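Removed: one protein chain of the complex. Kept in place: all other protein chains.
Chain nomenclature is as follows: A, B and C, assigned in order of appearance, with residue numbering initiated at 1 for each chain independently.
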Amino acid sequence: MLDAHLRLSSLAHLGLAARSIEEAGDAGIALGEVPRRVALTLRGDGEDAAFLDAVGRALGTAPPLTANTVASLEDVVILWLGPDEWLVNAPAAREDALQALRSALGDLHHAVADVTESRTVLRLSGASARDLLAQGCSLDFHPSVFQPGMCAGSHLALTHVTIHQIAEDPVYEIHVHRSFADYLWRWLEAASEPYGLAVVTG
Amino acid sequence: MLLITCPWCGVREEHEFACGGEAHIVRPLDSHTLDDAEWADYVFMRRNPKGVQYERWVHNDGCRRWFNMARHTVSHEILAIYKVGEPKPEFEG
Amino acid sequence: MTKYSLLSLVRNAGRGHRDWREAWRSPEPKPSYDALIIGGGGHGLATAYYLASEHGLTNIAVLEKGWIGGGNTGRNTTIIRSNYLEDASSRLYDHAVDLWEGLSRELNFNVMFSQRGVMNLAHNEHDVRELRRRVHANQLNGVDAEWLWRDEVQAFCPVLNCDPAARYPILGATLQRRAGVARHDAVAWGYARGADRRGVDVVENCEVTGFIIRNGEVRGVETTRGEIRAPKIGVVTAGHSSVMATMAGLRLPIESHPLQALVSEPIKPILDTVVMSNAVHVYVSQSDKGELVIGAGADLYNSYAQRGSFPVIEETVRALVELFPFTSRLSMLRSWGGIVDICPDASPIISKTPVRGLYFNCGWGTGGFKATPGSGWVFAHTMARDEPHSLNAPFTIERFHSGALVAEHGAAAVAH
Partner (left out) sequence: MSGRLKSGGAIDRDEVLRFHFDDREYFGHPGDTLASALLANGVRLMGRSFKYHRPRGLLAAGAEEPNALVRLRSGRAAEPNLRATMVELYDGLVAESQNRWPTLRFDVGEVNSLFAPLFPAGFYYKTFMWPASAWKHYEWAIRRFAGLGRAPEPGDPDVYEHRHAHCDVLVIGGGPAGLAAARRATRAGARVILVDEGAAFGGSLRGNGQAIDDAPGLDWVADVVADIEAAADAVALPRTTAIGYHDHNYVTLLERVGDHLPRPESGQPRRRLWKVRARRVVLATGAIERPMVLADNDRPGVMLASAVQSYLNRQAVKVGERVAITTNNDSAYDVAVQLKAAGVAVPALIDLREEVAPALAERLAAQGIELLLARAVVQVHGKYGVKGVDVMRLAPDGERVSGEVRRLDCDALAMSGGWNPTVHLFSQSGGRLAFDETLGAFLPGTGGQPAAVVGAAAGRFDLAACLADGDAAGLAALEAAGITRKGRMPQGPAAEASTAGTPPRNLWQVPTGPGKAATAKRFVDLQNDVTASDLALAAREGYRSIEHVKRYTTTGMGTDQGKTSNVNALGIVAGTLGQEISAVGTTTFRPPYTPATFGAIAGRHTGLNLDPIRRTPMQAWHEAHGAVFEPVGQWLRPRYYPRAGEDMAAAVNREVKATRTSLGLLDATTLGKIDIQGQDAAEFLNRIYTNGWKRLGVGRCRYGLMLHEDGMVFDDGVTARLGENHFHMTTTSGNAGAVLSWLESWLQTEWPELRVYCNSVTEQSAVAGVSGPNARLLMESLGGDLDFSPEAFPFMTWQDGTLAGLPARVFRVSFTGELSYEINVAASLGTALWETLMRAGAAWDITPFGTEAMHVLRAEVGFIIVGQETDGTVTPIDLGLEAMVSGAKDFIGKRSLARADTARGNRRQLVGLLPEDPYLVVPEGAQIVERAGMAPPVPMIGHVTSSYFSPNLGQAFAMALVEGGGARHGETVQVCWDGRSAPAKLCPPKFLDPDGSRARA
């Protein structure tokens, strides 16, 4: 087995752990990095029953067909990225399920690409979370429009991100390409200044 | 600053998209039978209408899908958005 | 026609300026002419002026759908330079600079050609290589060009942010000292006045709506003010070139895009040269009235709307504030857009067409103001002789068939 401490997050050099606190207190923004999880890009024909079926069998849930939504079963989460593209997320320990996915799809026209390392996931919450996002992202995060269980690809502060709302409060997960993570983190940190920032463990 | 309804993702800001220029230009299959001028017509010549333009867009920041749009090049009004392969709607102008 | 001079100004001041004559007449269009120019921008007016002054064709008219100079001539950032890469282009643009130098006196109209130098900044090794390549080519072509390293750039333009720790640090720049800016409107007015004086009819509010073509030969045009006949017709309509081509049954490799510019509030002199940056996309000069004249980028979609989108402005302003940090607390006064006619190789088309007697001058895209006198001069030659001058021979439509493009993407990558 690989020695886990060899793995470095894309934000390792920022020393976030040392700055992290458990509770956000009265800071308007709580921001943290989500621990590493398995991620796959899944491609296939959303109109092909056999494909949907195979995915459903392997992951316990079929990929969501409604745009900008997420399907999940326990800790496996499937984000809709496009009509033939999904992002499958699972805890690092669930690598098995993902192997199952590959084999289940067999000869069907599909593609699975491991992107576990490609994205850094930030968790954003706090009373001012929507205000912070609104500084750099043109999506409408109003609760009547964007709710838990929804996700969308867009631009945040000049970088491509996928934003997934995971709780009402609101709590968001922001998937950003790994090489941009440091930039985005520092940008969010600066943009949080008006609200107060608590760095939390993700 | 256009507001574009991606046929997949819904209403999004222009900056999530890129425009790929005139749509419905079919790549000649028998290019070796074309003379230089005919080939240039495919590679370089464009309608560039003042009025309704049919053009390709891609939702780069969202679903990465290409789609077609009929847009008025003076008012910037978007008259139709349709998926690749769907028939081209006809508009005056 | 009163000659303009300090003396005539003094004399007229005494008479309360009541006696100035109109700079150009507003004639009714005649039913026929020896030649027509469609488009009363700088290029069209210059063409008419040189047809009259160099080729003796005076029974001619310029037809303008709106007001002269109201197209890109009236909305450009007025940068004039000739430091182009390809031999063909540098010759053409340098010929224009030669003409610029004598233009105010030739036209007896001060176009305020101000040779304050133009710098093109390099922000990475690739820029350095490509810009120096251009400098060396210019020098061998007899076009004045210098390369400045960072410290020289800083000395030449002290308000530039030359911090080596910048996101895109300035590594060096090309400098063309003969280059500069001119008063754009005056160019249109000066050429109109000069042409008018030689008998040319400058007809405003006259839109061409169709061509009369018989047996592959052009005979005249239909306009909003009636049919006008002529055996030679030059089309110089910039952003509207494709529209005109369609009327004539031709196809062009041109797309019309909105290109934006903006000005700051006027401030006391602070920038005495012209600065252009490709990597950090912006170009800036300060006008004699004091406002910073700032060039932005083009939108990526076709448009005839003379307005662009706000993100393009944002991007430009970011670059502006980065290169000129003092502008952070300065304000934008006005922004606007033009419709530029972009060619795939970023070079113009000055060409005969398959229709006899019909000529096109277009494709100047984001950078044709600088060429105005030269363009008019060679186009007049082409129309008068029915064959291109050697300076514009490479700029035919046929080059898109043969592949002999005049690739100026590097030299033209910043809209200018």
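The definition used in the following text is that a residue touches a chain if its C-beta (ideal position, glycine included) is under 8 Å from a C-beta of that chain, and two chains touch if they have at least 3 such contacts.
These figures come from a predicted structure and were not determined experimentally.
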| item | value |
| --- | --- |
| Listed residues A:S20, A:T69 or A:Q135, member touching the removed chain | A:Q135 |
| Listed residues C:Q139, C:Q154 or C:T246, member touching the removed chain | C:Q139 |
| Among A:L16, A:L124 or A:A157, the residue in touch with the chain that has been omitted | A:A157 |
| Missing-chain contacts mapped onto chain C | 4-6, 8-10, 13-14, 16-18, 20-26, 66-67, 69-70, 74, 87, 91, 101-102, 104-105, 108-110, 112-115, 123-126, 128-137, 139-142, 147, 159, 161, 166-168, 183, 185-186, 189-190, 204, 264-270, 280, 288-290, 309-310, 313-314, 317-322, 324-336, 344, 399, 401-405, 407, 409-410 |
| Absent chain, residues of chain A that touch it | 2-3, 6-10, 12-13, 36, 41, 43, 84, 109-111, 113-119, 131, 134-140, 142, 145, 157-159, 177-184, 186-187, 190-191, 193-196 |
| Those residues of chain B which, in the complete complex, touch the missing chain | 1-3, 13, 18, 20, 23, 26-27, 29, 31-32, 34, 36, 39-40, 42-44, 56, 58, 60, 64-66, 75-76, 84-85 |
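To be clear about the criterion, only the chains that are shown with their structure count from here on.
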| item | value |
| --- | --- |
| Distance between the centres, which are taken as Cα means, of chain C and chain B, whole angstrom | 29 |
| Rounded Å distance, chain A centre to chain C centre (Cα mean) | 50 |
| Of all residues in chain C, the ones touching two or more other chains | none |
| Residues of chain B touching at least two other chains | 15 |
| Touching residues (chain side chain A, partner chain B) in the complex | 67-68, 81-83, 85, 138-139, 152-155, 160 |
| Touching residues (chain side chain B, partner chain C) in the complex | 1-2, 14-15, 18-19, 21, 36-37, 39-41, 43-50, 53, 55, 71, 73-76 |
| Footprint of chain A on chain B - complex, ascending | 8-10, 12-13, 15-16, 60-65 |
